[in-house]
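Of the protein chains in this complex, one is absent; all others appear in place.
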Amino acid sequence: MRKVCVVVGSRANYSSIKSVMRAVDRHPDLELQVVAAASAILGRYGAVVTHIEQDGFRIAARLHMLVEGETPATMVQSTGMGLVELPVVFDQLRPDIVVTVGDRFETMATAVAAAYMNITLAHTMGGEISGTIDESIRHAVTKFAHVHFPACEQARERIVRLGERPEHVHLVGCPRIDLVAEILQDALPLRNDLFGTGVGGRFDIDGEFLLVSQHPVTTEYGSGRDQILATLQAVEQVGLPAIILWPNADAGSEDIAAGMRWFREHRDESRLHFFKNLPTDVYVRLMARAACLVGNSSSGIREGAFIGTPAVNIGTRQMNRQRGPNVVDVDYDADAIAGAIDAQRRHGRYDRQPIYGDGCAGPRVADILAVTSPPLQKVLTF
Amino acid sequence: MRKVCVVVGSRANYSSIKSVMRAVDRHPDLELQVVAAASAILGRYGAVVTHIEQDGFRIAARLHMLVEGETPATMVQSTGMGLVELPVVFDQLRPDIVVTVGDRFETMATAVAAAYMNITLAHTMGGEISGTIDESIRHAVTKFAHVHFPACEQARERIVRLGERPEHVHLVGCPRIDLVAEILQDALPLRNDLFGTGVGGRFDIDGEFLLVSQHPVTTEYGSGRDQILATLQAVEQVGLPAIILWPNADAGSEDIAAGMRWFREHRDESRLHFFKNLPTDVYVRLMARAACLVGNSSSGIREGAFIGTPAVNIGTRQMNRQRGPNVVDVDYDADAIAGAIDAQRRHGRYDRQPIYGDGCAGPRVADILAVTSPPLQKVLTF
Amino acid sequence: MRKVCVVVGSRANYSSIKSVMRAVDRHPDLELQVVAAASAILGRYGAVVTHIEQDGFRIAARLHMLVEGETPATMVQSTGMGLVELPVVFDQLRPDIVVTVGDRFETMATAVAAAYMNITLAHTMGGEISGTIDESIRHAVTKFAHVHFPACEQARERIVRLGERPEHVHLVGCPRIDLVAEILQDALPLRNDLFGTGVGGRFDIDGEFLLVSQHPVTTEYGSGRDQILATLQAVEQVGLPAIILWPNADAGSEDIAAGMRWFREHRDESRLHFFKNLPTDVYVRLMARAACLVGNSSSGIREGAFIGTPAVNIGTRQMNRQRGPNVVDVDYDADAIAGAIDAQRRHGRYDRQPIYGDGCAGPRVADILAVTSPPLQKVLTF
Partner (left out) sequence: MRKVCVVVGSRANYSSIKSVMRAVDRHPDLELQVVAAASAILGRYGAVVTHIEQDGFRIAARLHMLVEGETPATMVQSTGMGLVELPVVFDQLRPDIVVTVGDRFETMATAVAAAYMNITLAHTMGGEISGTIDESIRHAVTKFAHVHFPACEQARERIVRLGERPEHVHLVGCPRIDLVAEILQDALPLRNDLFGTGVGGRFDIDGEFLLVSQHPVTTEYGSGRDQILATLQAVEQVGLPAIILWPNADAGSEDIAAGMRWFREHRDESRLHFFKNLPTDVYVRLMARAACLVGNSSSGIREGAFIGTPAVNIGTRQMNRQRGPNVVDVDYDADAIAGAIDAQRRHGRYDRQPIYGDGCAGPRVADILAVTSPPLQKVLTF
């Protein structure tokens, strides 16, 4: 019975790995161990750990590791905290395989801890290209990982070009799309009490509205306030009501939050509704209805391609990520953003593009984890 | 005036970067900042920090970061300690460029700290191939570094193939060879009182003798005691006196040390002399005289090629590293090791092979650091 | 020239030590070193570090040390972070004396770091009695401190009874009162734009109003939401407008904040105005006008005695602290709180009680620090 330990470090992480966790949990030859860490256990970021437990998973350990400040320096120190704590937990759980997700700074702690401790490291969502420090983290994790689960063909090719053995690089699709497919399948309506949480105005979500999700760009630390203000001004110009999500716990999120607070206090906020975070199913249903998704969330590109949501992607955060026709790219400029939103409104919804998978990534990953035996000693292929 | 911060984490690190530090220190457009960390400040590992100061460098900060234990888990936690402490120091020194050396676990802490903090990261000795976790660390650091200083042509090619922009990959040669060239130039004799430090027997170093330097292989954690015992048995079989160096502070070094202690207590140690560590100039002069260098130190391959020292390289630690004809590879087997040593004795010294540089790497690195401006936002070239 | 290092860990800390810092800075035989740490450097808690700099002090080092979560566990881990980072800074600053303030959890880190490193430790505001874990921390710090500066006579006696040598226990008064005396001296009006920051309703502060400041009780972790809701209900019953302060960064502050948010979203908040924090001078002037100070802040007892503010002190947090007649104690009960507020309104302002000093503590502390030489080796007097 192989023990597979998944380290979940944020609510985004959980959406990205939930279908894998479920498949591992149900697999006869695998035992699932869940470690909830970093913002995944913090109320300030929606404490996704409670959702994980409601979904029926047992939490093997909870690790506080975020050092307050959300500066580049604390991002480093938070990684350091993870590296001090994770060995204590791995020493108790003794997993055969550790799964790390994507490219956040906590991902790095998980990767270093597992690889240094001679535990087989599996990595999902590697090989993609984007902006911010995530770009470096993602490929550095690839250099530590023993088995790779890229989400799209371009990513698979890149991992191989990075010197990884092709037989350990498995194109499985994106596990996030598994959830999207499932949610869209049952024709449930959006929950009635959508505006029962969060703060701000209420409006009719059967009408036209915008969905805004914008996160800090760590390599542009200090500019977050101006960046979100440009976006909010564009939203004001366009004149549609909007649902606005709070930023991730990255260096610079305090700047984004400050911009949001300034806007709420100084401008008309009656048609804006702010959420700290939303359950994935609600978010997906909103993506399926929104006139346009605005910001720099990867969801516009990944889930957007599958759902067909018109998206206006702002700035460098998703730079070079493989994308379908549903995405229009613009700079941090209120007029440009407003113009792009209007163009997307005129176009309307797009056809499904399965660039990031067909909705069956989770079981594929579990089946491979049950049998794969990559050598612990890695060697470049060139 | 650009501030260049060099983080020295071990005595091996210092030999690998000393000529760069000197060239930066003398460069009119650069200011040198030296951070001494990890085993570089510990008496148990020879406290190379005192040599650094004797060489005329000022130490800007000293960081204790090694968690005792020398297990894979403490290697992780030591990296974590580095990540908690380095931001405090970088915040005070505010370097423009941070230089990290090679592939030890502390290297990873320096790389993550600088890259996350949006400080330009320069990396020396990247792109090489070897065994142990160093192999993964080295390439992961490459994915964080903004400017690269490979030591040999194969390494330069590999860094470019890893997706780094060729214009930021500078083939400069190995800075260790700078020191070797300098030491060999002045025809000084070996110091008279060689055996005044260390423990064990004394012998005539004008006669034939062996030099043994063997370190733990982190990915073979737990086997170190058997590995060093095979080597010491081979040395006993060959029948030559030997100078034996203490292992590095890696996971598993306690096993190597235990093997050495067992041998000393149970076998004839009268012709063995053990050193915790040796000044680089003494070590180089010994390499220039030894009948054979035995073990798994990279010096047999790098410095050995330049000096022409016959070397018997044992096991996987230097796997795939570019090497000249002076190196014979064998497994952890006493008979095989003894046989290879005898073959090398019959061959005698080799001709110089400048695979790892011509002795001018330091000034080249400094000149480039004074003018280079790679973008902070990295992007794969493919 | 003695180097005196003051570690400021929160905005409350700064008010408690500012007059000492000023006196040390001006003293001809002392050199001041300021380390800003923990919530003192975080925007979320008002970043008092910027006020420190505006007041003309140079910051020698900034230490992020708060681990997010505000649970008892993260309070421990934050102390741990401080203990990892402070030696790096003390090693660079090499202070002769370290000054630590009061009884917060960061205080413990400063005390342990200085005492273990054989640096003379001075402690202000020791010897008092209160509830929460602060009670244990305060006396534990006394056991590490080499020189003591209690704020009131009862506290001085207690420190001596705890086994400290009387010649190193100096009754100087409370440095917070120095600031209060100074602020009340100049008859400046309250700033006009008081309601320009913070959120909530506006009202006439020349009329009758309440001032509410309530913090979590760490030893009653988990009850904070109910506790603040009782207070807010009482405020609602009394019917006066109120200025309400955000809680400190202690374990449980998230619960207090949650209670505040619930109230704002579900009850009439038009006559409540919420501040993350207020400059000390504004707070003191508000205390001089408020009909009643409500909550569990020590300011009701300390500054309240000097200013004559009617105070309703709720629950156990200030249990047993020496107090004057201006304080009425009640339990966490909305009716009891409302009743006590009404009683205080009927009584009106109180006469000055100089229990906590006469406004000259700072210079007294500096003069003693310049000459005192307590032995590093402490010994109980019994």
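Order as written gives the chain letters A, B and C; numbering starts at 1 within each chain.
One rule holds for everything that comes next: a contact is a pair of C-beta atoms (placed from the backbone, for glycine too) under 8 Å apart; a residue touches a chain by one contact, two chains touch by 3 or more.
Predicted model only: the values in this text are computed from it and were never measured.
Contact with the chain that does not appear here is found for just one residue of B:13, B:74 or B:344, B:74. The residue from A:47, A:88 or A:336 that touches the chain not shown here is A:88. Interface note: of C:83, C:258, C:282 or C:368, the residue touching the hidden chain in the full complex is C:83. On the side of chain C, touch with the chain left out of the figure occurs at residues 72-77, 79-84, 86-87, 90-91, 105, 108-109, 112-113, 115-118, 129, 131-133, 135-136, 139-144, 158, 161-163, 218-219, 221, 251, 316, 319-320, 376-380, 382. Even with one chain removed from view, chain B keeps its contact list with that chain: residues 39, 41-44, 64-69, 71, 73-74, 77, 81, 199, 254, 258, 265.
Where chain A meets the chain that is not shown, the touching residues are 61-64, 81, 84-85, 87-89, 91-92.
Note that only the chains that are shown with their structure count from here on.
The central chain here, found by comparing per-chain C-alpha centres with the mean of all protein C-alpha atoms, is A. Averaging Cα coordinates per chain places chain A and chain C 40 Å apart. A separation of 52 Å divides the Cα centre of chain B from that of chain C. The set of chain A residues touching two or more other chains comprises 73-74, 77, 81.
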